[in-house]
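Take this structure, written in structure tokens, and hold onto it; I'll ask about it next.
Note that one protein chain is taken out, while the other chains of the complex remain in position.
Chain naming follows the written order as A and B, and within any one chain the residues start at number 1.
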Amino acid sequence: MILKPSPQDLKNIGYYLGKIILGLGLMMFIPVIFGIALGEINPALDFLIGLEITLIFGLVLSKLCFTEEDLSWMQGMIVVSLSWLAATLLGAIPLYLSGHWSSYLDTCFDAMSGFATTGLTLVQDLDHLSLTHNLWRHLIMFIGGQGIVIVALSFFVKGASGAFKMYVGEARDERILPNVVHTSRFIWLVSITYLILGTLALGTIGVFEGMKPLNAFFHGACVFMAAFDTGGFAPQSQNILYYHSLPFEAVTIVIMLLGAINFKLHYHIWMGNRKEILKNIETRALFVAIMATFLVVALGLNQKGVYAGAIALFRKGFYQLVSGHTGTGFMTIYAQQFISDWNHLALVGVIIAMGLGGAVCSTTGAIKMLRIGTVFKALLEDIKRIILPDKAIVVKKMHHIKDIFLEDKQARAALLITLAYLCLYGLGALIGMWFGYPFLESLFESTSAAGNVGLSCGITAVTMPAALKLTYIFQMWAGRLEFMSVFTLIGFLVSVFRGR
Amino acid sequence: MMVKKVHGSWFIVCGFIFLLATNCYAQPVSSTELISSAKAYDGKTVAYAGEVIGDVMVRGEYAWANINDGQNAIGVWMGKALAANISYSGSYKSKGDLVEIVGVFHRACPEHGGDLDIHAQGIRKMSNGKQVTEKLNLSKRNMSLVLLGVLCLVLILRQLKQA
Partner (left out) sequence: MRLKDPVNITLGIAVEILYAFGIISAAFLVCLLIAWQI
């Protein structure tokens, strides 16, 4: 028997949603100040309008639904899924006002793509977009990568258990520190530290490569945010190809890989347990998976013969592969070149890489390494059980910060999530094919959306059918939140109509 | 008389052929065409036209200029001297020079790590770029003021409700 939601449910949800929307609104101050400082007045106005609308919504909602109660699991999950929708709709407003998107739907596509650190984009004339708007595009990747709710948790929400439920709902189920607020602050520490280092590195390289200093460091900061948060937006229409620079590309690869590491692992390594980077199941799995998928890509590209020599193979083949595997989506080739310069074998290598992803509790998307590692270990355990004598006891361990016994419960959870992602990839592929796109390309783009990657083979375009845009938006959202909060929302809506 | 006329015609014909051979500013190819038919154009001399965008990045004796023809931007590698012709590049606050370049197209340039690029041999400026001064959008300003009013109202109502 499904029960209709109670007024208290709605109040709790509304109150916390309002607070998070407030947090989002305050974030919009950054581009306003930036725009005024740079003398980009109209863009500053765009963000002022967006800020005002968002704050009004947040203030009204949190006032109307004021409550001192703590959140239940269901309510927490719904706050998260609704927050992401709210952030998409509200975060899109200043972008839409710039006139660089063909429709509000397109802007929402880019907003969701930004927050979900995907990187697929429908922006028009990016090379003439104001620095203010460009800053926001990258800032939302920075915010979304940490977690919109995490951002709010760092500053707003005091309640302990409600906070944790939202933290989990946003696909961060690794307890780094006993206190969730401390955990989110640590995540910020890592991000800001690397932001400083990364911006300096990229900016310096930019200057040496001939960019004007101000541009070099602006680009450095933006590209860092998109790289570390494995997002994939870049300030210019050619994405990373704009820079024509091997050192620049190399630094972005390092940053992408850093972003693909579990924040819990960052914590333990930064606390002194440096050996963990070699022993950890995720770092090992990532290494193996990158090498394996790259081998497939390299063999395919070698067959096709377009890239002559090791350097080209590295700067085109490996770059796209590592960009896909870490879920970033930076490109040093044009989208159409995936079809014209890559063969099916190489493309399949990238698709698999995109589908696998980086570590859990990182800024990456897709299935993620802990589950892949768990599934493989479980498979090995089952094979051992069959090979060894019946009386032998097989106990499988895996090392993730500490040694963990692999139990059926974990294997089951890992397999279920893996299955859910595979279904999402397939669903998007089917819908793409329904609209007439070829199979491999549909699968490519669908995996890119659902795995929050951002590599595109050309399907993502203004001319794409609106229903496909909505499909990808849904995939980016569901993929980023790892299904639970999205399913909970759907269940909640069902109960509104069908509950007693 | 006849001989002089023949010589004259020859000059004209030779001059014409010379002009045709060197002045390869034929119809520019679009970026979309270059990218989608990259195999066919690989290694060939092409004409490409568009707006210079972003920084012109000087590297030693050469420079990169990314040129956007409205569909895509393509990287053009040119000598420092050619690059010196460029005065404005496109961004939010400026319209870049519209240029036409002639050069060798590469599908995956071996010199530049597989980049799709054009190595320019000649550049011709079609029009100068300029700084674009922003004009305050009045309707946006008005909307922001109205919303500011609403926001203040909401804040005041909240305070009142609390009291």
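Following the convention adopted for this analysis, a contact is a pair of C-beta atoms (placed from the backbone, for glycine too) under 8 Å apart; a residue touches a chain by one contact, two chains touch by 3 or more.
In this text the structure is predicted, and so the values were computed from the model without any measurement.
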item: Visible chains that the absent chain touches, using the contact criterion stated earlier; value: A
item: Omitted-chain contact residue, chosen from A:Gly272, A:Pro389 or A:Gly436; value: A:Gly272
item: Chain not shown: contacting residue from A:Phe29, A:Tyr104 or A:Phe287; value: A:Phe287
item: Selected from A:Gly39, A:Gly309, A:Pro438 or A:Gly499 as touching the chain missing from the view; value: A:Gly309
item: Residue touching the undisplayed chain, where the options are A:Val254, A:Val394 or A:Ala461; value: A:Val254
item: Touching residues on subunit A - with respect to the absent chain; value: 177, 182, 185-186, 189, 193-194, 197, 250, 253-254, 257-258, 261, 266, 269-272, 274, 277, 283, 286-287, 290-291, 294-295, 298-299, 302, 309-311, 313-314, 317-318, 322
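Criterion: only the chains that are shown with their structure count from here on.
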item: Where subunit A and subunit B are represented by their mean Cα positions, the distance between them in whole Å; value: 33
item: Of all residues in subunit B, those that touch subunit A in their complex; value: 35-36, 38-39, 53-59, 63-64, 66, 68, 72-73, 75, 77, 90-93, 107-108, 110, 112-117, 134, 136-137, 140-141, 143-144, 147-148, 150-151, 154-155, 158, 161
item: Complex contact set, residues of subunit A against subunit B; value: 39-43, 45-46, 48-49, 52-53, 55-56, 59-60, 63, 97, 127-131, 209-212, 215, 236-238, 241-244, 246, 306-309, 311-316, 332-334, 336-337, 340-341
